[in-house]
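A single protein chain has been omitted from the complex, and every remaining protein chain is retained in its original position.
Chain nomenclature is as follows: A and B, assigned in order of appearance, with residue numbering initiated at 1 for each chain independently.
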Amino acid sequence: MAEGSIAGVAAGLAAEDRIAVASNWKLVWWRFKRHHLALFCAGLLIALYMIVLCPDFFSTQNPETTDARQAFIPVQSVHLFDDGKFSPWVPAIVGKRHPVTLRMEWQADPSRKVPVRFFTPGPVYQVFGLFESRLHLIGPADPTQRIFLLGSDRLGRDQWSRIMHGTQTSMTVGLVAVALSVILGVVLGGLSGYLGGKTDQVIQRVIELLQSVPTIPIWLALSAALPRDWTPIQVFFAITVILSLVGWTTLGREVRGRFLALREEDFVLAARLAGCSRMRIILRHMVPTFLSHIIATSSLAIPVMIINETSLSFLGLGIRPPAISWGVLLQEAQNIQTLALAPWLLIPGVVVIVAVLAFNLVGDGLRDAADPYSG
Amino acid sequence: MTEPTSPVPLPPVPLLDVRGLQKFFPITKGFLQRVTGQVRAVDGVDFTIHEGETLGLVGESGCGKTTASRCILRAIDPTGGEIRYHTRAGDIVDLAALSPAELLPLRAEIQMIFQDPFGSLNPRMTLLDNVGEPLLVNGMGNRGERTDRVAELLRLVGLRPEFMHRFPHAFSGGQRQRIGIARALATNPRLVVADEPVSALDVSVQAQVLNLLLELQSRLKLTFLFVAHDLSVVRHISDRIAVMYVGQLVELAPTDAIFRHPRHPYTAALMRAVPVADPRVRTIDGILGGEVPSPAAPPSGCYFHPRCRHAEARCMQETPELREITPGHFARCHFAELWPERDAA
Partner (left out) sequence: MTSDTAVPLLSVRDLRVSFTLDDGLVRAVDGTSFDVMPGQVLGIVGESGCGKSVTMKAILQLVDRPGKITNGQIMFRRRPPGQEAGGEVVDLALLPPKGAVMREIRGAEIALIPQEPMASFSPVHTVGDQIIEAIMLHGHRWDAGRRITRAQARDITIGLFRDVGISMPEQRIDAYSWQLSGGLRQRAMIAMALSCKPRLLIADEPTTAIDVTTQAQVLALLRDLQHKYNTAIIFITHDLGVIAQMASYVVVMYLGRVMEQGPVDEIFHAPAHPYTRALLRSIPGLTGATRTALPVISGTLPHPFNRPAGCPFHPRCPDVMARCAEAVPNLEPVGPYQAASCFLHHAEASAT
C-alpha cells in the first residue's frame, strides 16, 4: 500500500508535519530540487529570459551598426585580471591585408589591451519602450571604441549583440507559440475528453488530419502566403500562430486522455455525488490534477518550437532580416566559405543547442517531479 | 384533543424501495459503434431498506452489486425500474426518474463511502476542503461555520481536528478511510452507500473502521447499503443480506436466517468457500466448480444451474422467480423449500 511514497504513513509525527501540510506545489518543488542538473538548467533558462526582457542591457553596441571595414573580426575573449589586479580587458585586433588574396586578416594582439568595464555607459537604448538608458552590463571603457566579444559578421555587425537580440526573438516565439498551443490544446482537448460523443469524434479527426499533414510543406505554404510587405513584427506573430496551430494537437490528445482517466477517479465521482457543478468539478478537481503535467509537457514543447522557428528562418521562410533571431543569425553561416573563414558565426548554433538542452532537461525534471504521489 | 389514529399500526414506509432495477450496457462493434448486444449488468433487482437498518449486498465480481449501488446513487443512470426514496421532507420520489437538477437537493441526503482510500480524496485539497466541499456546494454555512463543522466531523470519526490543514498524503489507508467517512457524513445524510469500505484495509484497521461504522450508525440513525464481497464482514455489520448472482438477486433474508438456513445453493456454496480462521474447521472444499457466467450471455433457465449440484431438467428451462419462502426470506430457486436439508444429503 504505497510504501515508499514520499509521504507515506505519517500523521502525528513532528518530523512529518512539514510534509503533512505541504501542498502539491511544495511537494513538486521538493522533488524537483533533487534533480541537480534540471535545477542548474532552470537557472540557465532564467538567465536567458532575463536577456529576453532587455537584450540591449546585455549588448555592447547596437546590433544593426555596420562597418565594412570591420567585417569578420574574430572573437575577442575577455580577460578579467591584469597583472594580478582586477581590471578586465580584451586584446586589441590588428588587421593586415594578405599580400596574395588581398583579404583583410585580423590578428589578436595581447600586448595591446583594450580596457573594458562592467555596468558602464554605452549607446542609448529604450527599456520596455518606456524610458531611456545608457547602462550596459559590459562595454569598452572608452565608449567610442567597438569591441566584438563573439566576433563580427560580413557586414561588421557585432555578433554578441546580435545573439542577445536573437535570443529575445527566438525565446519569445517559443514561449508564445507554446502558450497559444496550451490554450488551444487545453480547451479543445478538455472539451473532447469531458463531453465525449460527437464533439470528441470531430476534434479527434481534426487532430488526426493536422498530424498527418507533413509539417515542413505546410509551414512553407503558410509562410509563403504571408504578404511580403508585412513588417518583421507582423511576420513574427504570424510565424508564432502558424507554429502553434500545428503544435496544439499533441497537447490536445494528452489533455483529453487525462480528462478521460480523471472522469473515472473516485474523488471526481465523490465531488459529483456531493452535488458539485460540472464547472466546479473541471476547475477545482480535474484541472489542478493535471496542471503540473501540462507545465511539464509545455516545457518540453518549447524547444521543439524554438527548433522549428530556427529551421524556418534558416530556410529564409520564417523571420526575415532586419529582424534578428537565432535562425536568421545561422543564415549567415550558410555557405562553406564563410564557415572556413569565420567559424565563430556558428556560435548561434551552440546557443540553440544549449537552450534546447536546458529546456529538455528542465522538462524532464518537471515531469518526474510533477506527480509527487507516484512512487 | 387526540389525533385520529389508525386502529392497527401501519407498516413503516421503507426509506428506499427498489423495484425491477435494470442497467444494461450496450456492446458495440466496429467503426460505426453498432450495438450488437447488451450486458445485463443489473437485471430486475428488488429490495427495500428501512430507516436505521443495514442491508448487505454481496456477490462475486461482475455480479452487478456495484452497478446496482451506483444506480441508486444515480452515479450512473439505470436502464429501467424504480428507485423510490422517502425524502426527509416526507415525499416519496423515484430517483430513477429525476433530472440532474431535481436530484441536486437530494444529493445531500444520500452519500457514499468508497473502497479505495487513496483514490477517493482529492490529493490537491486539504482535509478541510475535501471534507467541507459537500457543505460548500450545498450552501451550508459560511467559512467559519464550515470549519467548525469539519472539526466536529473529524472528531466524530476519531481524527484530531488539527489535522484539517493537512493534505491526504499525510495519512495511512485507515485514516483516509475515516476522512472519506467524515466527508460522506458532512451533509447529515440519511442513506449511506458503502462500496467495499474495508476491503482495501489491513486486518487490524478493518476492525477499527467496522466499529466506527456501527457506532456512527447508532449515534446518527444512519441507514447503510453495505456492498461487499467478504461474507464475514457483511455478516458482522448487516441486519439483512441480499445475495446477487449475474445481475439478479438470488436470496434476500435477515442475517441470522440466511446463515442458518440458506435457501439458495449459491448462497450455501459461497459460505462454504469462505476460509474460516480456524484450522480445526475445514471449510474450503472447492466443490463449487465452474466460473461465474458472463452477464452478456447468461445461461438459460436458472442462471446458476450449470454450477448447481442439484440441477434438474426444470432448472435448465424455467427461470425461477424470487419467492418469499418464509416471512422475510426470499430466494430464487425452484427447490428453495427443500434447502438446506437437501444440501446436507
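The rule we apply is simple: a contact is a pair of C-beta atoms (placed from the backbone, for glycine too) under 8 Å apart; a residue touches a chain by one contact, two chains touch by 3 or more.
Everything quoted here is computed from the prediction, not taken from an experiment.
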item	value
Candidate in contact with the missing chain, chosen from B:P14, B:G81 or B:G174	B:G174
Touching residue (missing chain; options B:P12, B:P26, B:P100 or B:P275)	B:P275
Hidden partner chain, residues of chain B it touches	54, 60-61, 172-175, 202-208, 210-211, 214-215, 229-233, 235-239, 255, 259, 269-280, 282-286, 288-289, 291-292
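What we mean here is this: only the chains that are shown with their structure count from here on.
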item	value
Intercentroid distance (Cα basis), chain B paired with chain A, Å	55
Chain A - residues contacting chain B, complex	1-2, 5-7, 9-11, 16, 19-24, 27, 265-267, 269-277, 280, 284-285, 288-289, 372-373
Residue numbers on chain B that touch chain A, as the complex places them	73, 75, 104, 107-108, 110-112, 114-116, 118-126, 133-134, 137-138, 163, 165-167, 169-173, 175, 180, 183, 186-187, 200, 202
